[in-house]
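A single protein chain has been omitted from the complex, and every remaining protein chain is retained in its original position.
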Amino acid sequence: MTDPAPRLDRDVLAMRVAREFGDGEVVNLGIGIPTLCSDFVPPGVQLMYHSESGLLNCGPLADDGDGNVDLINAGGQFLSPIPGMAFFDSAEAFAMIRGGHIDVTVLGALQVSATGDLSNWFLPARGVGNVGGAMDLAAGAKRVIVAMEHNGRDGTPKIVPECTYPLTGRGCVSLIVTDIAVIEVLPDGGGLRLIEHAPGWDAASIRSNTEAVLQVSPNLTEITLV
Amino acid sequence: MTDPAPRLDRDVLAMRVAREFGDGEVVNLGIGIPTLCSDFVPPGVQLMYHSESGLLNCGPLADDGDGNVDLINAGGQFLSPIPGMAFFDSAEAFAMIRGGHIDVTVLGALQVSATGDLSNWFLPARGVGNVGGAMDLAAGAKRVIVAMEHNGRDGTPKIVPECTYPLTGRGCVSLIVTDIAVIEVLPDGGGLRLIEHAPGWDAASIRSNTEAVLQVSPNLTEITLV
Amino acid sequence: MPIDKTVNNFDEAVSDISDGSVVMIGGFGGAGGMPHLLMLALRDNGARNLTIIGNTAGIAAPTGFGWPKGVEPIDHAVLIENGQVAKVIASFPVSGSVSRPNAFEKGFRAGEIELELVPQGTLAERMRAAGAGIAAFYTPTAAGTTLADGKETRVIGGREYVMEYALHADFALIRAKTADTLGNLAYAGTSRTFNPPMAAAGKVTIAEVDEIVAPGGIDPERVDTPSIYVQRIVERPPSSETGVVLP
Partner (left out) sequence: MPIDKTVNNFDEAVSDISDGSVVMIGGFGGAGGMPHLLMLALRDNGARNLTIIGNTAGIAAPTGFGWPKGVEPIDHAVLIENGQVAKVIASFPVSGSVSRPNAFEKGFRAGEIELELVPQGTLAERMRAAGAGIAAFYTPTAAGTTLADGKETRVIGGREYVMEYALHADFALIRAKTADTLGNLAYAGTSRTFNPPMAAAGKVTIAEVDEIVAPGGIDPERVDTPSIYVQRIVERPPSSETGVVLP
């Protein structure tokens, strides 16, 4: 089946995710599309970034050549300083995550299930993988948002009844933002509800790209970015 | 039965305890006689004092009137600063204790048993008591030395087959220094062995003040302070 | 909006503490590191049936513990004497002197206040666990003693350990030397004690500080409690304004 309209590019996807951030929230962004979200924080919203590298509050990525090996994010990228930073060790960085002090984390995914299970760390084909802080974030953040392409490169749906890849966490995802849809995970195994669609996409075309059952919100709207 | 000779005063008792400290050791001193030990550290022995108040390394007690409410020991006494101090919170102070990083602690006692059980925190007559850090020190320090009067004020022996007061810790004491004797607690429930006596005291006179069975070292000597 | 956690005054800072709240109170027992003005504000707030959690239950009045001579101590006793406390969780609840009982001991003897006695290190670790999302842990402290009565134990590596649960609070009233407006805190000397673990364990953490500065006013290497753990900060006015004499 061909797409009824172009899919959103990564920047637009990140823009939509960034609309979820509340003023003053503490946010931890995973590697990839999630990191892009920091470029699109709405005006008037002040965030506090947390990184597993032992940092709360930071400036944008350092300009090329300005890198300081003692100021990095969890992806190993060099950051610029900002007034009001705090540094701490890994035990404390993860105490913050596990203790429920992170308001929102945005993570990429290989699969998300109908009950909000997340698989994002292990590709069976490789036979070995990095778990990093993904399981801690999945278990600990108050709110887990998945930002990903709706389908794999080969077109395989990534939103599935049950994850077939090894799990990162059970029932942890609360919102899925993809390049064609925004989908809520209802509490207590209530399933998935489509709440927004990309321009030119309707519930049927999104469902045909989704293996899990999708309920459709009576207030289904087109994704907006303002 | 009358004493065959005077009992050691608190300063002399503390002097004897202080001979146990090895150069470079980390030491935590309880309130009372134990605190006195710091006045009698042998020359050439450099100690690192630890306090539950969140301090490693400190100077002597502050002169009267020089007190700073932000520099106290676990007994609430004001200290003087010294180069090379470190400050930390209570979770860290007790991580150090529980984690086995304290070489020696010196504690007072109500009773010590034949197997090195310690009772030092609860007087049943009062019906309520302070445990403070005593149980943490008893469980965590590499070596627990008890410094106490051999008998209670009414003459009751404090070294007993089994503690009758509530315990602070089981089998934790390794050495007992009193005002008439120095007694080793043998490992693995091996009992108590008298190794030193106060001047004018012999094994018989010490045994008659001790409820627990006392083995006597073949090398029993008079307590010396040099 | 720039983040600013400053609250204008102490009464406002504690206004939502209500009957039955579980409240941690920072410090070790002496004058240092204790949130004196927050305690006075909580007394004026009048909330009753409180559970208070701290190292002591107010021991300075009878003993002068950690207070300079000639200054009248202010501690947990102000809440206990005002009849606001139903339960105390502490390691050092009573005065060191049998003959000089503190307000808590009188209330305890009268059967008015319940006590949960916890070894000092276990108390700190239970708070740290609460802040760190650790539901329970195994400690060697108190194994084989009456303070382990009724608790699960387990032998690990040949040694007996006691299972202890995380200890949470609705509010943590803490004290630091300096805050920035984001809520980063720096303490002074031995006045950290229970303040950092309480900051992490409290749902709402309120810090009484000597001084509030702009972000950057605390060296990022010197932040002892990162702002993530702090919801409100309130600055001590000069004694001349409050009429309260403090060390």
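Note that the chains take the letters A, B and C in the order they are written out, and that residue 1 is the start of every chain.
Throughout what follows, contacts are C-beta pairs under 8 Å (C-beta built on N, C-alpha and C of every residue); 3 or more make two chains touch, one makes a residue touch a chain.
What you are looking at is a predicted structure, and each value in this text was computed from that prediction instead of being measured.
Every visible chain touched by the undisplayed chain in the complete complex is listed here: A, B, C.
Per the touch definition above, the residue from C:Ser21, C:Asn102 or C:Thr139 contacting the chain not shown is C:Thr139. The residue touching the chain not shown here, chosen from C:Ala77, C:Ala90, C:Ala129 or C:Ala148, is C:Ala129.
Considering the complete assembly, chain B touches the hidden chain via residues 23-24, 26, 44, 46, 48, 50, 56-57, 81-88, 92, 94-102, 139-140. On the side of chain C, touch with the chain left out of the figure occurs at residues 125, 129, 132-140, 154, 156-157, 159, 161, 165, 186-189, 219-222, 224.
Residues 31, 51-55, 67-72, 76, 87-91, 93-95, 97-98, 122-123, 126-136, 139-140, 166-170 of chain A touch the missing chain (whole complex, contact as defined above).
Everything below uses one rule, namely that only the chains that are shown with their structure count from here on.
Looking at A-C and B-C side by side, the one with more C-beta contacts is B-C. Taking the mean Cα position of each chain as its centre, A sits at the greatest distance from chain C. Each chain gets a centre from the mean of its Cα atoms; for chain A and chain B, those two points are 56 Å apart. With centres defined as mean CA coordinates, chain C is found 37 Å away from chain A.
For the pair chain B and chain C, the distance between mean C-alpha positions equals 29 Å. Among all residues of chain C, those that touch two or more other chains are 128.
Counting partner chains per residue, chain B has no residue touching two or more of them.
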